[in-house]
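The complex is shown incomplete by one protein chain, all other protein chains being positioned as in the whole.
Then we have chain A:
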């Protein structure tokens, strides 16, 4: 941020003069087996354009059919966000040109979303203990389809400018998306950036609990757009907003809100006015830059999609789906804390670090609760701080963490070696087992190898050996340390101790 700091207002000064209004639009890519409007697989990646058909390629004559499973996921998300579910709603065409969009209109929902008028209570931990709860009102959650993806070849930047040609992969075109839109969040004041982060984080936790999406921000399953405006303090009005698109981590959501507050404040204090526009977030420099100007006059020429019959979920079905919702988050946390035997502090730290979902998944993969917590809040939290990425975006899965703990439990590695296994996995060297094998990390408990090392240690430390012979068993620690050093930490410490005592008995 160093290059632009002079163009920003100090955060405290922003708060003294302005009230922020925050709005968030989160896109969630559903994990349905097939796409929103055709039978193609809803898995992005693979051979380009292999997962396409006339419908998702937008070929002349092809027609969409709504994916019932996606509607089910949309309803469950809506219910979990305390929304009303429409008794009757339609899809609309949003007409605009976009190079990745094969029909040049997006099939979306406009004035008739499947879910509307909900809320989510967002818990923001307060420093020194306790929580503050903000109610974020949900305006709507609607269904739409994803676009394809362009690859610009030949340019220096990978952008279309200067490229020799562009390739388009439509495998992602038509993957179901749910867009969740909040009402302006007023009154968060100085905590606006934290509230934004906590909202997205808790929303992700909810999506994971519902099982409707992989919800990985680093892979674009969950994408957040940040709307922000400032108004003169106490005026009670809404200022002109900017929309920062595709912010791709929890941390960035918080930084983007803070940055835009500081940027708006300078402009407004100088008597300028904010341009209503979309902005791009730059993860590396922590700044936003202007995208395209977006006035309210932008005309998508929406009209009801004539190729699709209306969606009219029966009330019975909606109630049936309500029965499949995960339990209330507050109740659930209390239950988990009791089950896991965590102290209040341990539980709060876990939630505060955004690790609750990860710990749950790690336990589900077979790790003991305390072990799961220890790794995520210890070794991995340290790495996430160092690398400046969210825990959830670290290149390691809960299943990996559980496996490493299993290797500790069966004494294949000790705690110290386990840290090296983590390093290897995070460095992309493979699965925990592969790292153990390739780095040769397994603990040695073979008496032959250990015995030789013990003999060496005794020979090198005659004074210590004498003390032990005299019954000062506590002195064995120094010899164990020597053996460990020789064995590069890969000795079974318990067995080493036994051997020392046997030999000096």
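Annotations
Heads up, the rule we're going with is that a contact is a pair of C-beta atoms (placed from the backbone, for glycine too) under 8 Å apart; a residue touches a chain by one contact, two chains touch by 3 or more; residues count from 1.
What we mean here is this: contacts and distances are computed from a predicted model.
Chosen from "Aspartate carbamoyltransferase", "Glutamyl-tRNA(Gln) amidotransferase subunit A", "NADP-reducing hydrogenase subunit HndC" or "Xanthine dehydrogenase, molybdenum binding subunit", the protein name that UniProt gives for the omitted chain reads "Glutamyl-tRNA(Gln) amidotransferase subunit A". Among A:57, A:426 or A:478, the one in contact with the hidden chain is A:57. Only one of A:18, A:105, A:250 or A:281 touches the absent chain when the whole complex is considered: A:105.
Seen across the whole complex, the unshown chain contacts chain A at 54, 57-66, 93, 95, 97, 99, 102-105, 168, 297, 299, 301-303, 306-309.
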